[in-house]
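Written below as structure tokens is the structure these notes are about.
For this depiction, one protein chain was excluded, whereas all remaining protein chains were kept in their positions.
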Amino acid sequence: MRIEPFTDTPLSILAYDGTPKENPDSLGLGKDDYLHMYRWLVFVRGVDDRGYILVRQGRAGFYAQIAGQEAAQVGSALPLLKDDWMYPDHRSQGSMLVKGLSAAEWFGHVLGRTLDPTQGRLMPHGPGRRDLHIVPPASTVGNKITEAVGTAMAQRIKKRKEITICYMGDGATSEGDFHVGMNFAAVYQAPALMFVQNNQYAISMRTDQQTRTKTIAEKARAYGMPGYFVDGNDVLAVYAVTKHCADRARSGNGPSLIEAYTYRYGPHSSADDDTRYRPKGELEMWRTQRDPVTRMRRFLELRGWWSEEQEQRLQAEIKAQLAAAMEEAEKSPPPAPLTVFDHVYETLTPHLAWERAELAAELGV
Amino acid sequence: MRIEPFTDTPLSILAYDGTPKENPDSLGLGKDDYLHMYRWLVFVRGVDDRGYILVRQGRAGFYAQIAGQEAAQVGSALPLLKDDWMYPDHRSQGSMLVKGLSAAEWFGHVLGRTLDPTQGRLMPHGPGRRDLHIVPPASTVGNKITEAVGTAMAQRIKKRKEITICYMGDGATSEGDFHVGMNFAAVYQAPALMFVQNNQYAISMRTDQQTRTKTIAEKARAYGMPGYFVDGNDVLAVYAVTKHCADRARSGNGPSLIEAYTYRYGPHSSADDDTRYRPKGELEMWRTQRDPVTRMRRFLELRGWWSEEQEQRLQAEIKAQLAAAMEEAEKSPPPAPLTVFDHVYETLTPHLAWERAELAAELGV
Amino acid sequence: MATVQTPPQTQLTMVQAIRSALLEEMERDQDVVILGEDIGVRGGVFLITEGLIDKFGPERVIDTPLAEAGIIGAAVGMALYGLRPIAEIQFIDFIFPGFDLLVTEAAKIRYRSAGQFGVPMVIRSPYGGGVRGGAYHSQSPEAYFVATPGLKVVVPSNPYDAKGLLIASIRDPDPVVFMEPKKIYRAVKSEVPAGPYEVPLGKAALVREGKHVSIITFGAMVQVALEAAGLLAADGVEAEILDLRTLQPYDTQAILTTVAKTGHVVLLQEAPRIGGYCAEIAAYIAEHAVEHLEGPIVRVAGWDTAFPYALEKVYMPNAQRVVRAVKKTLNF
Partner (left out) sequence: MATVQTPPQTQLTMVQAIRSALLEEMERDQDVVILGEDIGVRGGVFLITEGLIDKFGPERVIDTPLAEAGIIGAAVGMALYGLRPIAEIQFIDFIFPGFDLLVTEAAKIRYRSAGQFGVPMVIRSPYGGGVRGGAYHSQSPEAYFVATPGLKVVVPSNPYDAKGLLIASIRDPDPVVFMEPKKIYRAVKSEVPAGPYEVPLGKAALVREGKHVSIITFGAMVQVALEAAGLLAADGVEAEILDLRTLQPYDTQAILTTVAKTGHVVLLQEAPRIGGYCAEIAAYIAEHAVEHLEGPIVRVAGWDTAFPYALEKVYMPNAQRVVRAVKKTLNF
């Protein structure tokens, strides 16, 4: 696959049925790597399925599923190194898990327990972890883009060989912050990857209602930055493009925009009713003909590296792993009431100390 | 001149020395039109020169000169019809005058007198006039862009054959509002002209520090909108491109971005010291070799339509006209103190009525 | 208050009442248009605009790209042109990318044009906590709007007022921020007449009479005040409850009257205390009615933190806290 910006059709390696259009081994990957990738796809789908159940059980207030977008997330997170920084958005838990967040932490987050590295502070669409360089996303669409670029500028100022990846949706590209962030990234040649998961919807708004361009990738032209249009359901293609851009950024050649063209299976969130706006048959088509997990599995099968038996073993193994993770999360207590005052500032202000005392009196603690 | 978007060099009709590169009569203009245009160039330069003197006399707090950018302003305002709307920025008085603002009103504005249609409410970089459909600019760079698009959307909703022009500088294109406004304009195919006066500086920041693209015009690509790059010191080219885009918008074919490449002669404003950042010789080069007023004069002279004597007559006539306008402005009183409470809301709130009474008591009026 | 005219009354939720205001005003006036994210086919995330696109078409029910600066900016431009746009911000927490358009433009254009241009628009948006929304789906940022001359700020506390205040806001010549307490979108019903009626801006409502203490509040907190008043009544304390309804311009007369009557004041808001809206009311009373005060003016408010997710219950003001505040000022 020649990795070129501004193509009309998405860059891809695997056809929809998993047949390689060209030999992916040129990526420098071997059997173990492919199996590793596949495992991640299955794992993050498993985590997400389990997480979503918690809402349906009434044990969480909100959930935004990644189902359908696993390849975009796994493929873009795998090329990152330990010291690289990640700014996830509200639908990037797959990437966070690859970067090192544990399933138990994710469940703890969804349940709002202390196992959550962010201590139940946020609606469950993403914790962060300082040691992993994962910045906790806020709900607000788009406003992490300029920050991610600031981090990348800092990496450059400090002459580190690190990069920063920033996740966003197709909808986010309409916000002013997208423009401002893209422009700063280009002007300062910051080592940033602007990674757009174009799942074709921003809640109910189709991409063609969001913008008049055919692709998101071509928006990079407004910044003198390359923009890559890649099949987001092809984990190998996503990996290849992201790796390419990461290497470029790491060696001081500046930022890139990557558009991973994909599709979400679930409603926008647990609060959404997607039947109101999805055309009939569309979801089924994507699910049955373009599924990113199945596609990779077919590739492995074609190579003779994967059997039904191996699949079942993997599924069982992950199931057990996730059951244990869930148990760990459930055992974790919710945050204690008085912690509500912690971390507004590094130290409690007199006013907050007074409020804390009021609450302590109220609770008799 | 073939009017095409996304050219590498600016579209132009007149060479720097005023020689037509091709016959401009194909624009449908005749001798009177050319003379009319020239008169406007001389007139707006005259108004601006006089206006600036007021700051140097300490009679105004601020001034942003348009010198050097007259062709961009006159050429873009002349194709507008009476019912079209204009959103000027802080450096568009030339366009406002062409749209119908009087010189006396402009001076009244600079002096902060009641002759100012905006009653001395604003720092002097632009009054507005409702009947002329000129919206008063604020100082804030870029935030009128989305409004202008909203007005154009309304024109379309009401099925009027009107358009809206929005002026902005090169610097303004870095603001998020530029992006948001461009996107809305394109998505709704609003009859809007996004007119960028690229005078190569945003205060001290050169355009190549502002963005990594070679032109501003190409930013239109990110919105599926045509972007025209035009020599902003060639009044005929600016007129032609603006007319082209205006016709296009008026007939329902959507918005355009126009970049008029020009240069400002003065400091950013009366508060600026441009010697700190301008490379030596640059200003002189533009002033002596590319002046928009001189260029048009040369064109008229080449056609045998203009003589030194006519020039002197015109200068004298405008001088007298401006002296009268200045006198009218100076005679106009400043706004009365108690008017400070008017127009916060359509009617005075009880709280403002109370404050008004307090001030009246204080002043004994 | 405008006399309520017509017979057909029904029990409506706030969502339904707001929808009926939009529907009726759009029917009455061709220039009323609505715009926002997902308000078309999706009907809005709370279904307030459900079905309106079918009735009025996509030129008057405008689904927008994801950009609040565009929503507010376009609405301002439409209003300047002469339309009456109603912009929906999906959650008021997301107004900030468009905040400049609101405070720098919408609020100031009438003033800076010396009255030549007006901006007759409404920004409606759900606000407030109690729905497990965490830091970014729970905020109550009214203080920002109130500190901005040129804006009006309206917060209904029940379906009847919601409809009448929204209609009054749509017809108002100035920009109105209309904050809808989403916690009680469907929790409270009241009689709502079928035809159009206005609840005038700038007038508070006395929702409970009492003689010992005045609880001054607005929006979803009116329910909390009522609950507290119930608890207090059991103790023989009769609380008067004033629902401000319009925060800017606010009803100074109603405030002075209740303070003069009871001499004790508790102010109740969801937002953090420091710099919050109730500070303004306290300051007004301390300047204009200090002679009536028989105890401290006590504020009950959200804690001075961001809005937490897991500890939402600990965070939100509740009836017990109001009762404690009342006792604090009474036992002074």
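Order of writing sets the chain letters: A, B and C. Residues in each chain are counted from 1.
Keep this in mind: a residue touches a chain if its C-beta (ideal position, glycine included) is under 8 Å from a C-beta of that chain, and two chains touch if they have at least 3 such contacts.
Remember, predicted model here, so these are calculated numbers, not experimental data.
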Touched by the hidden chain, restricted to displayed chains: A, B, C
Of B:P24, B:G142, B:P191 or B:G232, the one touching the omitted chain in the full complex: B:G142
Where the missing chain touches chain B, by residue: 61-62, 112-113, 119-124, 138-143, 171-172, 174-177, 202-205, 209-211, 271-272, 276-277, 334-335, 337, 339-341, 344, 349, 351-352, 355, 359, 362
Where the unshown chain meets chain A, residue by residue: 85, 116-119, 121-122, 128-130, 135-136, 138, 140, 143-155, 157-158, 164, 176-177, 180-181, 183-184, 187-188, 342-346, 349-351
Missing-partner contacts on chain C, residue numbers: 93, 96-97, 99-100, 103-104, 107-108, 111-112, 135-136, 141, 143-144, 146-150, 248, 267, 271-272, 274-280, 282-283, 285-288, 290-291, 293, 295-299, 304-306, 308, 332
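In this section, only the chains that are shown with their structure count from here on.
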Chain of greatest Cα-centre distance to chain C: B
Centre distance in Å when chain A and chain C are each reduced to the mean of their C-alpha atoms: 36
CA centroid of chain A to CA centroid of chain B, Å: 45
Residues of chain B whose C-beta touches two or more other chains: 176-177, 180, 183, 187
In chain C, residues with contacts to at least two other chains: 65, 67, 69-70, 97
